[in-house]
Each structure stands twice: as C-alpha cells, then as structure tokens.
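Okay, structure first, notes after.
Note that this complex is displayed minus one protein chain, with the remaining chains in position.
In order of appearance the chains are A, B and C, and numbering begins at 1 in each one.
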Amino acid sequence: MSKPPFKFSARTRVGFSDTDAQGIVYYGRYNPYFDLARVEYLRSLGLLHRSTGGEFVMRANDVEYFAPARFDDELEIHARVSRIGNTSVTFEFAAHKMPDDMLLVTAHQTLVYIDVNERCAIHVPDDYRERVLGFEGDDAQR
Amino acid sequence: MSKPPFKFSARTRVGFSDTDAQGIVYYGRYNPYFDLARVEYLRSLGLLHRSTGGEFVMRANDVEYFAPARFDDELEIHARVSRIGNTSVTFEFAAHKMPDDMLLVTAHQTLVYIDVNERCAIHVPDDYRERVLGFEGDDAQR
Amino acid sequence: MSKPPFKFSARTRVGFSDTDAQGIVYYGRYNPYFDLARVEYLRSLGLLHRSTGGEFVMRANDVEYFAPARFDDELEIHARVSRIGNTSVTFEFAAHKMPDDMLLVTAHQTLVYIDVNERCAIHVPDDYRERVLGFEGDDAQR
Partner (left out) sequence: MSKPPFKFSARTRVGFSDTDAQGIVYYGRYNPYFDLARVEYLRSLGLLHRSTGGEFVMRANDVEYFAPARFDDELEIHARVSRIGNTSVTFEFAAHKMPDDMLLVTAHQTLVYIDVNERCAIHVPDDYRERVLGFEGDDAQR
C-alpha cells in the first residue's frame, strides 16, 4: 500500500528466531527488517553493489515502537531517503503488519559514508546522490 | 571508571557472533549489551525478578555510534535511569571500550509498563519508583 | 531446482546481519534459514498454525558446512521430513547458493512433540503424520 512520502517498500515475515520470551518480536530484531528494506531500495536504484572505495557505517538509529509483531506476521517495510547530506544519508522506515496495515514501528537511520582505511567521512558519490534525489524528488532534504 | 551522572556499569566482551562483514560489531548487536546493563542495574536494586502482573515493553530506542567495537573488545556499559514517569522509565547508556575508555555508543531507551493482557500502560509500581529514585537521586527526572 | 528426495524448497537472501567478521555467514545464522524452510514446508501442508495443545521443541541439530555464503547471496533451502516417529520428526535440509546451485550447508533437525506444561513427549497428531507421509511417500522413514 502506498504511504506518501514513501515510494518504496519490501515485505518479509517474522521468523521464529525474531521472537523473544514476551511472545513478540525482540525490539532489536527490527534492524534486520530495516536492512532488508534499505538493501532492496538500493538494489532498485542500481546502488547496492558498488566498488567505489567507501562504505556506509551507522551513525544514528532511532526506533519507535507502537504495536508488537508476532511469529509469522507478514510485514511491509516502507523505506525512503529523507535527507542526503555531503557525507551522510538518512533513511526513514515504517513497518506495517499485513493485511490490516497496522503501524508497528518507525525508524530513522543516519549512515555516514567513510573511507574504510582512514575511518573518516568522505563525500557521498555523485551518482548515488543523483539517483536517490531522482527517485525521491522534493521529498528528500538535501 | 566513574562517569557522572552514571552510577552503575556492567562489563562484557564482544563475541564473534556480534560482528559483521565490516569487521566490526553489527549496529543492532549493541542492544543485548544495553539489556545486560539494564538487567544488572535492576538486579543490583532488587528489581529484576518480580511478579507484579505488569511488564516493561520497549517504546523507543535511539542509539548513536561514535566508534566501532571489534571481536573480543572488552566493553564497559554505563547505565542509569534518566527519567521515571507515571507509566514509563527512560534508561540512558554509554558503552566504552576498555582499557582506553573510548566512547563507542550511547543510547536512550524508554520502556512502558503495561498490563500484558490488555496491552495498555499502567502505573510503574511504587517500590520500583522509590528504589530507582533512591539510587539515582536528583539525577533522575520525574 | 529439484533435488530428490527433496520435494520442497524455499528461497531467501543473506542479510547483512547474518554475516560475521570473517566476511561470511556466521555458522549459527543458518538456523533461521532452516526455520524458514520448515515453516514454509509446514504451511504448504496446512500444518503451520494449529492449536492441538502440543508443540515441537528441538532435540538435536547437526549441521555440516561445505562452502561459505556471503552478503546478499540468494539461497535455496531444500527441506524434507526424512523420518517421522511416534513422538518426533526429523527434518533434513540442504542449502544451495543460486544461481550456480552450489551446495553450502546440510542439516538434520529432530524435533520432539511435547506437552508444554509437563514438558514430556506426546504422540505426534495423526493428521500431521498423515499429511507429511502423504507428501513424502516412501522417502520418509517411519
């Protein structure tokens, strides 16, 4: 289902290993769901597998939990780039439970593009920026 | 090492299963370290194993990453309650790498106390509040 | 691809959180892939969500590793029931990397059907046995 300003989503199911003794998905196990959505988002823009020297590392990750997911729930993870800076990119996520489309969890993740050897921030490659902004349009801050 | 206003810390080591293909701790794998510190904090106050009907569930978790940890690094996780409301508690964490005491990661986690059957917020038990405030003193907002 | 005596398979992709600092999938992170294949196998037979009082718990899990998987590899996980006893079921798995179909990992898992309260083995329900044997035919030992 479309959820503006989100233009992309990926689906997954809650595996048994994602649950905890409260009978719900462990709060830290949403991160792989966000990874999945981010990976598929990048794949769809041709940006997943690159060899440009740098790599993205996590700088900040804030997650809000509104309702729990349980084993075998089907989840739709909406993903978008909400901001693209000189050396960093911020993704926004919203996970809904299918088929009733209930909002479960939202998140923002800011990743910094670094030189792996020096571990210092470097410029996000131009083509990365262009393809993301071409897809997100005015919905992404720059 | 003391890190005011933190009055409590727990130590752990980075297991191999905590690392990822970037050679560092996967960003989502700090959550179990925070859990460890929270659990030991509560144990130290006699608040870990209780049977008062309610349980705490995660409402918000924001994490900031300053430097990476690697396999077998020894970590000291500082923990404190920074705020205790009517139905929720906010923990603050700071993970340092030993022995050089380098700051790696900070986090805030807000947990809501709920009635498990109704899944609605209920009052944090009085003795929980009192013991936490007795330990944290004026450093905890209420 | 068909791999007799396997009659069922499920596909997944290696998430970044499945990798470790050796740059490959952490050996313990194949278990969720086996879970996925077992869950989809049971779903396909109408046996996934049942409320018959008992539940299956892991009794033995042996895994052999032939070649490593890496981030974003697409895996096909073949699954079958190789034996169904009075109180237990043994699944066999074989994970291949796509598209070249290279064998990565094989496993056997024996699950015991137990009464959750007593934690003692009880009979596998008749309809479960019948549907599995109806699907596997003479390829499953009984």
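Just so we're on the same page, a contact is a pair of C-beta atoms (placed from the backbone, for glycine too) under 8 Å apart; a residue touches a chain by one contact, two chains touch by 3 or more.
Keep in mind the model is a prediction, meaning the values are calculated, not measured.
Check C:13, C:43 or C:59 against the missing chain and you find that the one touching it is C:59.
Annotation for chain C: contacts to the undisplayed chain at residues 22, 24, 27-29, 31-32, 55, 57-65, 68, 119.
Residues of chain A that touch the chain left out of the display are 16-17, 19-21, 23-24, 26, 28, 70-71.
One chain is missing from the display, and on chain B it is touched by residues 15-17, 31-32, 35-36, 39, 48-49, 72.
In this section, only the chains that are shown with their structure count from here on.
Of all residue numbers used at the contact between chain A and chain B, over half are used by both chains, marking a mostly same-residue interface. Look at where the CA atoms of chain B average out and do the same for chain C: the two points lie 35 Å apart. Annotation: 29 Å between the Cα-based centres of chain A and chain C. Put simply, the C-alpha centre of chain A and that of chain B have 24 angstrom between them. For chain A, residues touching at least two other chains, in rising order: 31-32.
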